[in-house]
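Quick one: this structure, given as structure tokens, is what I'll be asking you about.
Showing just some of the chains, left in place.
Here the chain labels run A and B in written order, and each chain numbers its own residues starting at 1.
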Amino acid sequence: MGAKKGKLVMVASRGTADGLYPALILATTAAAQGMEVHVYFTFGGMKLLNRKTVDKISPSVDLGLSERELGALLSRGGMPSLKDLLRQAKEGGVKIHACSPTMNLFGTTQDELLEVVDDVIGASGFLDLASDPDAVTLFI
Amino acid sequence: MGAKKGKLVMVASRGTADGLYPALILATTAAAQGMEVHVYFTFGGMKLLNRKTVDKISPSVDLGLSERELGALLSRGGMPSLKDLLRQAKEGGVKIHACSPTMNLFGTTQDELLEVVDDVIGASGFLDLASDPDAVTLFI
């Protein structure tokens, strides 16, 4: 791919499919285009990085769909699962950051985190990633 | 207005009034100030661009108001409807982008889209718009 073309720093804060899909789709697409990509999972978004909760992600308050209905839509639309997208992002070079204050809040241990996690950082670590004049930053 | 003053690129992902109003108010205001403005409607936000759903936008989970209550507040506050704001945005030069993956997901056809839509793009097209060091990017 040659030199990295730009940088994308996202916060994935929502623990529902309609919040996590956009973050993961943007992450995998940006990585495929050669961008440096970071996703900082925090609050509800941390559900995706936790073995105990990764398979219990609700579809969405917003869309007003049940889990079964969203599942049907997703398979009809040929959309991969959130877990598959996360793995795909990781393989594409996306950096996966877990949020330490959220872990403290919910008493999450390091053992519960999926192996895709690159590191556990706080607000300060996130700001270091985002404070780059060339970075596109999105809070999702 | 002379030369464009800056660029604003927004993602409108929420299909509720409290998610769509901020996006449209910022879009119309920024366009009036001479900024180049793009709104990329995705997931729930696509409800606003679809003839079938544009009149069925829920007020908001967040505010805890019924449609009737929000309607009363909006008319008291002299706020235009979402549809009127969208038209106003379009007339002000705001570019309206529809999300192709969302359309695939929900089986939305091109015919169902309102005429204000400029084009149908995916994550890659959005990243091209957003990857401008001078752009203000907001995920709403």
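The definition used in the following text is that a residue touches a chain if its C-beta (ideal position, glycine included) is under 8 Å from a C-beta of that chain, and two chains touch if they have at least 3 such contacts.
Since we're looking at a predicted model, the values are computed, not measured.
Because all chains derive from one sequence, the complete complex can be expressed as a copy number, which is 3 in this file against the 2 shown.
Operating definition for what follows: only the chains that are shown with their structure count from here on.
For the pair subunit A and subunit B, the CA-based superposition corresponds to a rotation of 120 degrees in steps of 5. Computed from the mean C-alpha positions, the centre of subunit A lies at a distance of 23 Å from the centre of subunit B.
Put simply, subunit B touches subunit A in their complex at residues 11, 13-16, 19, 42-44, 58, 61, 101, 104-107, 122-124, 126-127, 130-131, 133, 135, 137-139. Here subunit A touches subunit B in the complex through residues 5-6, 8, 10, 18, 21-22, 25-26, 29-30, 33, 35, 60-64, 73-74, 76-79, 133-134, 136-140, going by the rule given at the top.
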